[in-house]
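Here the complex is missing a single protein chain, while all its other protein chains stay put.
Think of it as A, B and C in the order they're written, each chain with its own count starting at 1.
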């Protein structure tokens, strides 16, 4: 049992930058993240936008450490405001406290009331005046310099990052920007957060990657050869990322006219033998339901990645929530067993998406990989991930039919595993018609009681009998714990940190992060929780995971749920009190 | 508490007729049902078809009584085979036993093995020879005469029914048919099942109606003014039935290009003020999911009737199953509370559909009414149903705005009940934009934490706080029972009969048939079942209702499920043993 | 925007605007369409409460919240289905559907062709910027084959979708192209479209300054109101196919059967009398 509660807490640094349309707050964030990475550290970056499409206010929140870090910061240690236009929109996302230092452009507006009331130290600087002295420069670059100086980030890392981001615009642009950065670095001499300089840098290679890109990479590693999709926030980046590398790997991307088409294209391509996927979010997933059922009934491998956002309906397209779990589990009409898998953080999205694609191939069925806006669109500096050594693949009939197996090829042959050899177009003597109607082993439509029951059971059996190994959950057991917290997806990292902290304070709590949600490893889970008090933590309004675990008798009847809707991710501190309260109630 | 176990069992009679394409077995069934009704009795008729679209084999199964009767017969007492072509397809639907009498056309084929092995009394007659003596007649009319004679149905009832069905084809057709009927009646003198003659006829008016028509009627009574639909078996009959009367009632029917359109048309019409609905089945419901979520989020009243068939995917379009419950409950993305209602039998479909439409109006939300192929397409002789005295209607703002309420009309105003006054186009000063994005009280899009939570809670609250009265379930409690069976939809009648029989044999079992499935009256249900052993009976493979009740903590953890997939309806005898076994296990 | 003479009537364009400022990027073409629409409504002197304006999802589809009429911001691609239900249930309303090229021609394509075929009295405004603006710059059906984007690094290679040609083949009875940068012409087209009895397609070129900055050049390329109106489908086809996309005006307007609510003309009896006869038919 790992002694995870004895770790010392790694150093952290939380920086945020905001500004109205065109000020370039996001650019500062991207360069800063890359520069800190180049300096040998880790970090993540999330973004927030006002409702305006472009030219509206925006903000970036960065969280740095000398270890891989996926949680959001509890509060912003350093906030840099390029202006104060509509800053109140970010009140939820950028928590300021008396420990915050707020540096702001002071030539125009005073800080709004909520900033003054936060108790933060306020420091106005005249960025506009500075850029006037450097022809062609912009205030965000001065701000970049200020932040670098404040956190102890050396100039050459900024320069290298700038080179990477702006290099293609020409050396002059880079030089002008660096002049502004230098001006910023020179502006303030106090460096209260200079911690970075004292941290222990790594010299190992690291990746700068979003969770959506991680999913793209994982599926490519898994052998993806076809993707079809219709754009939707926050999933579009997955296919945008794939556009080039998929073709490099000999695959194809098809931009569909709608999600109905996308899902059916995936099924068509997969029928043809290509490991295939689509990516979407709630509204699009809703449109794929019928075709997803076809993949189940006709036993066609298909991976659907759904990146959850706030719901219901159009909801909150740019923010995160874990409220589409019910849909992923239950939306198909009829008894339609399939797989629902979710990565627990950004980094493991690489491997879990590779696994998901491989499982769809091996089990010849629909796999829904569930992530969310936070997991998908947060950008992170992470250690490179080794490719998962999977040998799963699609079962095919022997290429050369022998008399006894192939006289009448039975595409839906009842086998011990429930998995039938699937021929691919081009294989002589193995022609068949894939069928979404209830059918016989050869695929002929049937409405008879026995055929129906037999193939319903075949399809549930193939999924239930499969050995999913250890990946089904991440377990952090504590010796002698009588309390177990269960969570999933993007809530995991915050829950983990909260639990670790409580462990550290002496509370014995085990933690289970579920990856394979359907088929639920209900017996294993029940065995782990049977003498435990259980709390399920999830980010939605109706406690969807908790209800599901109860329905499957996988947790005790007196289990409780801490379920809160989005659209803001849990921070570890949000969870300490609820967990404590639950523990008190329970003792 | 009703003494339902002391009733004497009413008389019953089970007749079936089969024949290959064009022999007219279905026509015989329809006329027979109507004639028996005219004679003062009750009955129901189900159909079965081979896979051929038309011209293929078909069969009808009739079950008569002197009381309203909705169950299927345990076995066919009298089977009349117009020929034996592909009769084995009906093996499941037409159970024959040693107590069956089988009369068959013997000029061509011998009875198949399965009929011979059944032990039934076999009686061959040469129908072909008879029709040759009556110019223009058909063998099915001779068969009709035989059946009438066998069951003791007087000639003039047949004549009246024939007149109704064939009258518009001219008196000659009716006369020829009656000649054939007469020949049939004269053919056999033995009338082993002549029971009908001894039954007590009623002289009360009765309806001849299918469950789909019942839903049409109920919604018309509820004030339906708009329907849009795309054809799908087994739901099309609902809108086909509505086509004329809806217009008579001042409403409109729109044939949609697909189900996506149908659902959005409903929402548009309802936004305009018309109580509106659509009807579909699993594949179509799958396509309506996204727009159903819009009805929830934008708070637009909308009724969706889904008539379940065998699933998943295209499944078994012409047969029954209760496997779309999960979809009706959980398919929408996001937290999207709505209503799921199901009638327990054909007759109450009239009132329950009226109720469903009224609830959608009163609660300004989506109501899914779930029936199935059996409930929808079985034709039944029933007592006329009184209109439900409902006063539910859509809450509207006062027509003339006063300064304080209307300066800024708040379409999504937070109220105690969660229901906000909804203005209709044409009402001056109450303009607003209905919104599927997360929004404020005035309907303006918002992505803020607080607006999101507030309106999620508003929408769940309005549904939870509502008083649904007694209609939520049909309860048949037994004094001192320690066992409770719970079921829903088309399984109800068979379960009820099985439970009654066991009650009669001395087993104390209570029965609950659920109509309001979401929001589940979980507390009421838990109170009823807390010290009970509970068995949930349903017709699907994955025990969907049972899982749902467990998830809602509405039944004890040790409850069991008896779940069997379709596509054949339970017969009471199918359930006796499972219930007994469960009771034995449990004592 | 040029200042125009508003006819001496009660309503003014601003009467139709709501208090909400559009979330569009500064300079977005959609602003000018909003303005032209309010002008057309004022010109027609329509009562605000008798207008139903429905949309799908996209930057363009945000329109309803910016007018003080009965609006509906529905789901992506389904504006025309929603509008059809509304119009049939409420024939008394002026029903307008609005949205973008992605909303209307990609995901909404099926409703588009079937709404044209039904030829109900609905005005359909497509704010065509040849891109998915809202989702940040993917190719739409009207994008040029060689327009590069993240999703299609080499362009889609696909011929442009021809909305007006398809509308004509599908049975729309009014087909026009407008330009957001031509307020006068656009107001005129919209006025005519709303007045036209039947389905009106108003396809409006509306630059997306953010994801298609090159569209700012449309100002030079567009030929304003240079098209000759015809009621002859073959002539219209010639004009539509012959156009390079920069001609504006009304290409086609014809008097064609309009699909309408059947009920209104039908109801001789009282509801209860009708219901009684309906129930009577069920008796054995």
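Throughout what follows, a contact is a pair of C-beta atoms (placed from the backbone, for glycine too) under 8 Å apart; a residue touches a chain by one contact, two chains touch by 3 or more.
Given the structure is predicted, the values throughout are model-derived calculations rather than measurements.
Within the full complex, the chain left out of the display is in contact with A, B, C. Interface note: of A:115, A:166, A:238 or A:291, the residue touching the hidden chain in the full complex is A:291.
Interface note: of A:55, A:145 or A:273, the residue touching the hidden chain in the full complex is A:273.
Only one of B:236, B:446 or B:544 touches the chain withheld from this view, namely B:236.
The hidden chain makes contact, of the residues B:74, B:109, B:258 or B:383, with B:258.
For subunit A, the list of residues touching the undisplayed chain reads 34, 37-38, 205-209, 213, 217, 220-221, 225-226, 228, 245-252, 254, 256-258, 260-274, 276, 290-291, 293-294, 298, 381, 384, 423, 425-437, 443-445. Not every partner is drawn; the one left out touches subunit B at residues 21, 51-56, 230-233, 236, 239-240, 243-244, 253, 255, 257-259, 283, 313-314. Listed here are the subunit C residues that touch the chain not shown: 106-110, 113-114, 117-119, 141, 154, 157-159, 161-162, 165-166, 168-171, 233-234, 237-238, 241, 256-257, 259, 262.
By definition in this document, only the chains that are shown with their structure count from here on.
Centre-to-centre, using mean CA coordinates, subunit B is 42 Å away from subunit C. Subunit B has its Cα centroid 44 Å from the Cα centroid of subunit A.
For the pair subunit A and subunit C, the distance between C-alpha centroids works out to 38 Å. For subunit A, the set of residues touching two or more other chains reads 51, 283, 313-314.
The residues of subunit C that reach two or more other chains are 73, 75, listed in rising order.
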